[in-house]
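Here the complex is missing a single protein chain, while all its other protein chains stay put.
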C-alpha cells in the first residue's frame, strides 16, 4: 500500500514472538499484529531492534515479515528493517523485504566498520535506488556507535533519498535542531522537505517531541500498550498538552519494567525485550515470553513483577 | 538572600568578560548582570562551565563571584559553581563562595579520577554539610564523563542533601524518569521531594522539559537573549505551549551561532563561548569578546556572522 | 587439516580482492593466497575485518572462503570468520564455513545489541558445540564496542570452548594480564590451558607481544609484506629481540600507508583497506585495488604515495 507522506502517528516496532525452540511463533505474531492494529496504531515496523532483528536468521526474518504483512492485511502500512553491517548485505535484505510486500524500508548507517558521512550518504542512496521503496534512516548510536550528522540527514531529506527519519539517538537537542532546520513545527508544510517524516524512538519523551514538531513515534513498549500511545498522540494532535503529558507519565511508569531484569545477571537488551514479551504473555497476546538465544530469560519472580507493573498501569494480566 | 524552594525560572550561567590581558573585566561583568536582571531572569549562576570556570584561576573566580553578587544586589539569588576535581578541593571553593555571599552552591561529581556512586553521594553530603548553603548537583557528563544515576539523585533529593539538580546531560529520557519518580509534573508539590528544583541546561528543548515538569532552565545563550528565555518560561507557565514552542524555535535558530567557529580550527568550547561573548560585545553589553587562554578567538568574519544571526533573531547589533 | 594446538606464527587476515563490479576476483584472491603461503605464513584467516567481511554478502563470503581453501590446498590451515550480530546468525555462517572446508572458526561477541558476559559465554559455547570446529574468540572492541573480560576468556580457554584468542583490542596491558593468568611466557606449556593460542592483531607491537608470550600475530599489513612478519616472528622465536624490533620498526613505517587517505574525505576503514589493496595491486599480486561499496576509493595521488612507501620499505612496485 502507498505510504502516507509524511508518515504520521504511532508505528510500533513489532516484537517477534518465539516458540520454545527459537522458531518464530507465527500464530502469536499474527495476534500481536491484531492487538496493535486494534489499538489504533498508524503503521507497523517489523524487523527493528525491538523485533530482535540482530538475533534472527535470514529465514526467521523472512517468516516474521511475511507474517506481519499478511496479518496487517493492508489495514496499516508495514515498514521493514533492512539491518546489516554494510550496503551489499543491506541490499540483500532490502530485496527480500520488497519481495515480501513491505511498504517501506528502514536502514541504519553501516556498523562494525568505521565509516564516513560521504560513505553513509552513498549507502542510503544505493538502498533507495535499488529497492524502489520509500526509505527511513534509523539513527541509533547505541547500536551502531555513531550518530547521523544533521547536515547529512537534511541533505538526504531535501533531495528525496529519505522518506523519513527514525531517531533513536536520545539526543533531543539535535532532533530539535533538525526540526527547526526543516522549517519548524508550525511551518513544516512550507519547509524544505514537507513530505519528510520525523519519528522518534525515544518513548519517554513523546509529548515533548510532538510539541517540537515531530510526526510520530516508534515506541517499543507500544507493543504492550498501543492504545496508550495512540491516546498520547491524539491528545498532542488536539493541542491538549496537559493530557498528552499525563498519558506520557503513565507510560514512563510502565516503562520501568525494562529495568526489572537485574543488571548484574543479564544484558540490557534481554531485560527490556524480556519484559515486553513477558507483558504480552501475561496479557494473553502471545503464547511464550521467550527471547532469542543467547539472551538470558527473566526469572519467574521478575515476570511476576512485570505483572504488578501492568496492573499499576491499568493493564491487568489475564494469566 | 534566601533561595526560593524550589527555585524556579530562568537562571543563566553568567559569562565572565575578560580584558585583553586575561583579567576579569568587572565593569563589563556588572553590565552583563544588569542586562540579565533587567531581562527578567529569576537567578544567576556564576562560575559555571559557561563562565569559563575551568579557565579561571582562584583569584579570577573570587573577583568574578564578588562582582556578580554585588551587581545582583539581592535582586535575584546568586548560585556559585564550586567546580573542581574532588571533594577537598571543592570544599575550598565552597568556603570561598559562602564567604563572598553566594546564595547556593553548584557542584559536579568528582572528575579526572574514576569514582563510584557511593563516593559521589559522600561527596555531595560533605559539601552540603560543610558549606551551610543549599546545594545543586550539576549533571554534566560531557565535562566529567559520567552521568549521575537516577537512584542517587532521588536519594539525595529526598534526604535533603540537594536543593536541586542542574541537568546538562542532554538525556531527556532519563530526566523524564527522574521527574516521574519525584511525583510527576502535575503532582510535584505532593511528591516525595516537593522543594527539590529540577533545572535543565539543555537550552534547545526547554519547552519540552517544562512540559515534563521541570522547574526552570540554565541557558548559556540566555546571556545573549535573557528576555527570550523569560518569555518562553512565562508562556509555559501559562500553559500556552504553542507560544512556548515558537519562542524556543527562535532561540534554536539563534543558538546556531555556537557552530560558526570552524570545527577544524578551534575547540567546541571556544566556538560556543566565543559566539556568546561576540554577541554580547556586538550588543554593547561587554567591552571585549575575548575568551580565556588557550581558547582560539573567533575570526573577524565569524564575529560578523554572529552579528547576522543576532539580526535574524531580532536582536540587532549596536556595533 | 588438523589445526596445531596451540596455533603459532603469522596468520594474516586475507584481503578479498574485488573486480570493478564489486564481485570477488577469485583469480586475484588465489594469487594473494600463494603470495602469503610463499611468504612463509603459518595459516590464513579468511572473512575477517581486513577481508571486508562486513561488506560481503553471504554469496561473496562463500566464494571468498572457497577460493582461499582451494588455493591454500592444505599447505597451511584456514581459519574462517563467522561474523554477525548474534548467535543464530553466526551459527548459519559457521555451518557454511564448516561445509566449505575451514579448519577453524573465528567469532566476535554479539554486537549491535547490548549483551552481558554470561550471554557472551553462552554464545561461544553454542558456536563451539554446533560447528564441530576449533573456535577462536575475536576481541575487537573497535568494531563490537565492548571488550571481552579477562575472566571470561580464561574460563573459556580452560574449559576447552576456545582454541585461542585473536586480540585486536589494542589493550596490551590486559593481554599481558591474560598471558600471566594462563601461566606466563616461560611456563605456558605447564599453564592451565597449554593448547590455547594467543594471537595478537596489534600489528605495530608484535615483537613486544611475542616477548610477553603470545603465540603469533594476525597482521592486516601482512597481506602486503608476509615475509617481513615471518622474519619478525622467527627472530623472536630465536630470542634475537633486537632483530625482531628492527623488523617491527620497518613494518611500523610501512603501516603509515593506512593513513594516506585523508580523514576528512573517507572512512578509516576505506583508508586502511584501500592502502593494502593499492599496495597489492602495485606489487602485481591482485588485478584491482577496489574496496567494497560504499567505501570511498583512494585517489590516484594517494595510490602513488602508497607506492613510495612500498619503495621506502624495500618493496618496489612493479606497476
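For reference, chains read A, B and C in written order, and residue numbers begin at 1 within each chain.
Methods note: contacts are C-beta pairs under 8 Å (C-beta built on N, C-alpha and C of every residue); 3 or more make two chains touch, one makes a residue touch a chain.
Note that the structure is a prediction, hence the values are computed from the model and not measured.
**Student:** So which of the visible chains would the left-out chain be touching?
**Tutor:** B, C
**Student:** Among B:119, B:158 or B:234, which residue is in contact with the omitted chain in the full complex?
**Tutor:** Touches the omitted chain: B:119.
**Student:** Just the residue numbers, please: which parts of subunit C touch the chain that's not shown?
**Tutor:** Subunit C touches the missing chain through residues 170-173, 176-177, 180, 184-186, 202-205, 207-209, 211-213, 239, 241-242, 245-246, 248-249, 252-253, 255-256.
**Student:** Write the list of subunit B residues that the hidden chain touches.
**Tutor:** Residues 22, 49, 54-58, 60, 83, 85-89, 91-92, 110-116, 118-120, 122-123, 126, 142-145, 265-270, 292-296 of subunit B touch the chain absent from view.
In this text, only the chains that are shown with their structure count from here on.
**Student:** Please categorise the chain-chain contact pattern as a line, ring, star, complete graph or other.
**Tutor:** Graph shape, chains as nodes and touching pairs as edges: a line.
**Student:** If I average the Cα coordinates per chain and compare with the overall Cα mean, which chain comes out closest?
**Tutor:** So the chain nearest the centre of the shown protein is A.
**Student:** Could you work out how far subunit A has to rotate to sit on subunit B, using CA atoms and steps of 5 degrees?
**Tutor:** C-alpha superposition angle, subunit A on subunit B: 180 degrees.
**Student:** Go ahead and note the Å separation of the Cα centroids belonging to subunit A and subunit B.
**Tutor:** Inter-chain centre distance comes to 35 Å.
**Student:** Residues touching two or more other chains, restricted to subunit C: which are they?
**Tutor:** Within subunit C, no residue touches at least two other chains.
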